[in-house]
Each structure stands twice: as structure tokens, then as C-alpha cells.
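Heads up, one of the protein chains got dropped from this complex, but the rest are sitting where they should.
After this line comes chain A, so read on.
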Amino acid sequence: MSALGELGSLRRKKVAGQQPNRSGWTGKVKKKDNLSAYLFLTPWLLGLFLITIGPMLASLYLSFTDYNLIQAPKWIGLENFTRMLSDERLHNSLRVTFTYVFVSVPLQLAIALLLAVVLDRGVRGMAFYRSVFYLPSLLGSSVAIAVLWRQVFGTEGLFNQLLGLVGVDGKGWISDPSTALGTLVVLNVWTFGSPMVIFLAGLRQIPTMYYEAASVDGAGVLRRFFSITLPLLTPIIFFNLVLQIIHAFQSFTQAFVVSGGSGGPSDSTMFFTLYLYDRGFGNFDMGYASAMAWFLLVIIGVFTAANFFASKYWVFYDD
């Protein structure tokens, strides 16, 4: 063995000898750090376990039982899940929910993107416009706005008065089964503000030199939008898409308030969540409602996974 080799092994030994000491020291700090971190997290952790994980596990158990809210739950195995297969109102609620999600989310994102692009071009008083457009996002899922919606689209509502001005006869938009869901779609599209703000932030990240270079090469507005803005914005579009889809699947308040809790007229606004609520609290069938909740979780999970999978083919990460 050469001297060099010996030195090498010595150094290694030295290093090896130092290692436990050093790691022991940092370990202590880490543990201490961890402890205080957990202490600071306690309120949140308590919330997570007591209000989120706990009830989730409870509902998982209840989904295999017949539970009427008053008497103790009875284990019935998979019966709740097999019952879903033949429950026509449930199938209808899925149809309503899917229609709502797949019509309102693309529309909402398209409008959000369009406005973001317009605002990004340096409109005077942009901060003001941004706030104004964002406002509906803050209000949109509130009960107050849903109540307002009921008035606006009612038989004698504002919308019909506007139509009256241009000589069109209105109707009861919310009380007609063929248009009631449409009013809810409009309500959701109206809350385009929050994806818009995220789009705006994303647009700011696109280096202006790309646009300059493209302009020099003679690219027009549309060409620059489709060849630069859109590809570079795909991560943001993806982010918004996933979030808004989940959000739309879960909407409840708007349909509940607008239909007066009935999902009507004729179940035309009976979202899956609303039907779940109706089964659980209207029909005292909390076991079935729990099973439905887990089914919804699976649906949303599948769509989110599919979204992530598809993203490989259209989302462009600039890194």
C-alpha cells in the first residue's frame, strides 16, 4: 500500500470519525427544530386530524353501513355501492354534474385567459380592472350571490328586464328545467377572476425578448399568441384546469341556494353533491351518502390523474 493510499484511507477514517459527531450535533438541532415546528403546526394538525382525516375515516366506515343518523350504524358491506348502480336519480345527478363541469370550466378558463392577455397589454388603470374582475371570484360561491342570482334570473328579474328593453320576451330562467343549469354555468363562468389573476402572473413570466424577436421576424398578434404565449403558459393553464375541475365537481352552494335546496326544477340542477346531501340529511340515509362521497372522491381522483397523465403531451415546462 502506498503512502498516498494510506493518506487516503486516513482521511477517510478521519472523515468517518467526524461523521457521527457531526451528524449527532445536527441531529439534535434537527430534532429540536422538528419539535418546535410541530408545536407551531399543532393547531393545523389538530384541524387536519380532527376535522379532516377523522371524519374522512368515519365516513369511509359509514359507507359500508346502513346509518340513519339516530340509531347505531349497521354493517351492510358493499350494498350502498351496488345500490348506486341502479339509482337513476344518482345517474341523473352525474349527468348534471358532468355537464356543469365540462361546459363551465373551459368557458371560464377561456374568458379568464382572454382578459388576462388584454390586461397584460398594459391597460391604463390595470390594478383597478384586475380588482374588479377578481371580485366575483371572492363573492361567487357565497350564499348572498346565489340569492341575488335567483332574483336576477327570476321571472321578473333584472335579466328579463334587460331583455324587455330590446323587445325580447323573457322567461323564468331558473324555474325552467331546460335553462336552470345554464344559469349556474353562467354563475361559475362569472367567477373567472381567480384563474385570471394566475394567468396574469404567468404572463409576466414570459420574457419580452421572445416577443421582440418574433415581432422582428414579422409575427402578428395572433401568431405571437399561439406560438409564444400559449405554449409558455401551458403549465399555468394546466394548474388552473386541474383546480377549476376539482372546484366545479364540488360545487354545492350555488345549486342549493338557487334551487331552494331542491335541485329542481325536475332535478335539472341536482348536482352530485346536492343529491348526496339530500340522501344524507333529507332521507336519513347517511351510509349511502357516505358511499357517494367516496365515489365522488374517486371520480375527482381519476379526473385529476388523467389530467396529470395527459399533461405530458401538451404541457411545456420551460426548465
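Here, a residue touches a chain if its C-beta (ideal position, glycine included) is under 8 Å from a C-beta of that chain, and two chains touch if they have at least 3 such contacts; residues count from 1.
We adopt the following convention: contacts and distances are computed from a predicted model.
Not every chain of the complex appears here, and the one that does not is recorded in UniProt as "Extracellular solute-binding protein", selected from "1,2-phenylacetyl-CoA epoxidase subunit PaaC", "Na+/H+ antiporter subunit C", "Extracellular solute-binding protein" or "Copper-translocating P-type ATPase".
Touching the missing chain, out of A:Ala112, A:Ala255 or A:Ala293, is residue A:Ala293. Taking the complete complex into account, A:Ile236 is the one of A:Leu119, A:Ala146, A:Ile236 or A:Ala255 that touches the chain left out. Across A:Pro106, A:Pro136 or A:Gly154, the single residue that touches the chain missing here is A:Gly154.
The hidden chain makes contact, of the residues A:Asn34, A:Ser142, A:Gln161 or A:Asn283, with A:Asn283. The set of chain A residues touching the chain not shown comprises 50-56, 59, 68-71, 154-155, 171-172, 174-178, 198, 201-202, 204-205, 235-236, 238-239, 242-243, 246-247, 249-250, 259-262, 264-267, 277, 281-284, 286, 293-294, 296-297, 300-301, 304, 317-319.
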